[in-house]
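Here the structure is laid out as structure tokens; the discussion comes afterwards.
Here we show just some of the chains, and they stay where they sit in the whole.
By letter and in written order, the chains are A, B and C; residue numbering begins at 1 in each of them.
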Amino acid sequence: MRPSQRRPDQLRPLRFTRGFTRHAEGSVLVEFGDTRVLCTASVESRVPPFLKGQGSGWITAEYGMLPRSTDRRTDREAARGKQSGRTQEIQRLIGRSLRASADLRALGERSITLDCDVLQADGGTRTAAITGAWVALRDAIDGLIARGELATNPLQSQVAAVSVGIYKGVPVLDLDYAEDSTAETDMNLVMDGEGRFIEIQGTAEGTPFSRDEMDALLTLGANGIRQIQAAQRAALSG
Amino acid sequence: MRPSQRRPDQLRPLRFTRGFTRHAEGSVLVEFGDTRVLCTASVESRVPPFLKGQGSGWITAEYGMLPRSTDRRTDREAARGKQSGRTQEIQRLIGRSLRASADLRALGERSITLDCDVLQADGGTRTAAITGAWVALRDAIDGLIARGELATNPLQSQVAAVSVGIYKGVPVLDLDYAEDSTAETDMNLVMDGEGRFIEIQGTAEGTPFSRDEMDALLTLGANGIRQIQAAQRAALSG
Amino acid sequence: MRPSQRRPDQLRPLRFTRGFTRHAEGSVLVEFGDTRVLCTASVESRVPPFLKGQGSGWITAEYGMLPRSTDRRTDREAARGKQSGRTQEIQRLIGRSLRASADLRALGERSITLDCDVLQADGGTRTAAITGAWVALRDAIDGLIARGELATNPLQSQVAAVSVGIYKGVPVLDLDYAEDSTAETDMNLVMDGEGRFIEIQGTAEGTPFSRDEMDALLTLGANGIRQIQAAQRAALSG
């Protein structure tokens, strides 16, 4: 039995609030249950030095947790003077996942930065961030197209993510913190709109897992991501 | 005429949302018009090294702006590896202002950290932060009292803040960004519940200001703070 | 009775030693009693990136305390790897105060950096720094004019600063360390040659202060600054 009384293959309630703040070209508050992440997309008409003059754009991400988004206050990274390894790992993952869905040449010499800031954490912040950031990215790109700044849509596919894991011996979907902190295995999946894999990151926190367990997790995750992508589309057409 | 059509002595709509997030002992979203700051109070049962074993508590604050809380994206301080001088100045101001309202010995050997994170900026983020942080602090302390961890209330006075300034030659209250960015003079006032001054910080951005203008700003600010303190009390009793 | 036996409205002995070191375009040792600050003005024919090609100059300041300028040794900021929040706050204040007196366009594409290094501290180092830095700035600019590099004088007003505070219930002028460390209220005023305010920064260290006390402090400070500005002029004509 899951602490939240959910079935093993049941997602938490999902919510997307577009236009959550007013300055960004895309601004989405994404909620997976009690996990709340503010994702903003900022468009700038310049690219990083390594892309200058190559006719290609760039999509990147930054991630942060508000100090008291967690059960106990965690140090503010700006005050400590550096981002943790975990933070860097997550923001690299978000950036790679979003770039995988886009034709960067079609974006022109523009950068889009996705800032994913966790207002409240209850497990699965990185997968929520990817899922919400893709909606914010889409809003920003739709704006560029609507203003006539882009002729074609550089987004080639839909991107969503979810976590799966083995909790008390059972493969479960979309772990919350109570599950995540004691799970034997924790895996994050990022997939495109055609059900193909963009990223997979799995870790045996306790006991290593077998090929059969791997297969069960992949199937569970793929089903979850289909539902999440439907919710993304509903939010965008809302 | 103010860009927002307000009268010179008119505040922006004020709103306090208590319990905005669930982990912190106090969590308040404060809104001064379009300026939105999330203020959380975190109670910890330890004090900084310089206070160890002295029977006194500590209240401190940290401040941050989400990168796209502003019109143009600003660099993430955690990524740059240091907090700007402006950030440090603001968080020192918030901490001093709140400590001025409290008997730190009555707090016992506890620290309360107020994290003030700007979700959306439209001028006056530091005065909004002080004002909201005091409500979050009060919530955290009421919780300690309710749980029997504190016998007496260490908060001796109410604290609120507002900005005043000279905009197109006229003293105005509670400047928004459109005013702030072109004001000749910008002044932040922090006052207690008895209408006394805790902090005053005024800067002539353009022309220096006369003693008469100073007097007008002080009167305007004191009136504004009275209204803000009434709103704080209403929020706390709501 | 003040520890130094001064009257409440009495300044400490003031001294300006121009040409204290030989390399800088302006070099002034300013003494307010036992507080001694070396202020040098360095002229460079380039401007910060945000001003490039705009036909405007820049004036900025940096502040530091020698580790043993204080009663107990304080850590060297260069060794700790960062400037404290206090240091940044002070150098930002000095820079703003000096810029308020100058027409930066008339300066041309030049930077002038005022380095204010405290050799010995006895309270009031930031107001001494502003006061001495203005004299060094004036010397540097007079040199530019004398060498024919500037046609008109970009300095539009005289700038000086002083601290006032409430010590044992009495408003006093120009606090030394013995007073400063126990004062209930501490306020720094920066004014121009016409007696107008450039900056005001006041903090209730202990009890908040009333509007009447505020008024008394402003009057006391304005009188003190008049005397300091006379001393600046005397030093420059000496």
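Rule of thumb we're sticking to: a residue touches a chain if its C-beta (ideal position, glycine included) is under 8 Å from a C-beta of that chain, and two chains touch if they have at least 3 such contacts.
Predicted model only: the values in this text are computed from it and were never measured.
Chemist: Taking the 3 displayed chains as part of a homomeric complex, how many copies does that complex include in this file?
Modeler: 6
In this section, only the chains that are shown with their structure count from here on.
Chemist: Relative to the centroid of every protein C-alpha atom displayed, which chain's own C-alpha centroid is closest?
Modeler: Central by C-alpha mean position: chain B.
Chemist: I'd like to verify one number: the distance from the centre of subunit B to the centre of subunit C, where each centre is the average of its C-alpha atoms, in whole angstrom.
Modeler: 28
Chemist: Any idea how many Å lie between the Cα centroids of subunit A and subunit B?
Modeler: The answer is 33 Å.
Chemist: Please list all residues of subunit C that touch 2 or more other chains.
Modeler: Within subunit C, the residues that touch at least two other chains are 82.
Chemist: For the complex, which residues does subunit B have touching subunit C?
Modeler: 82, 85-86, 88-89, 91-92, 96, 100, 157, 187, 191-192, 194-204, 207-211, 214, 218, 222
Chemist: Which positions of subunit B touch subunit A when the two form their complex?
Modeler: The touching residues are 21-24, 27, 34, 36, 38, 40, 42, 44, 62, 64, 66-71, 73, 76-79, 81-83, 87, 113, 115, 117, 119-121.
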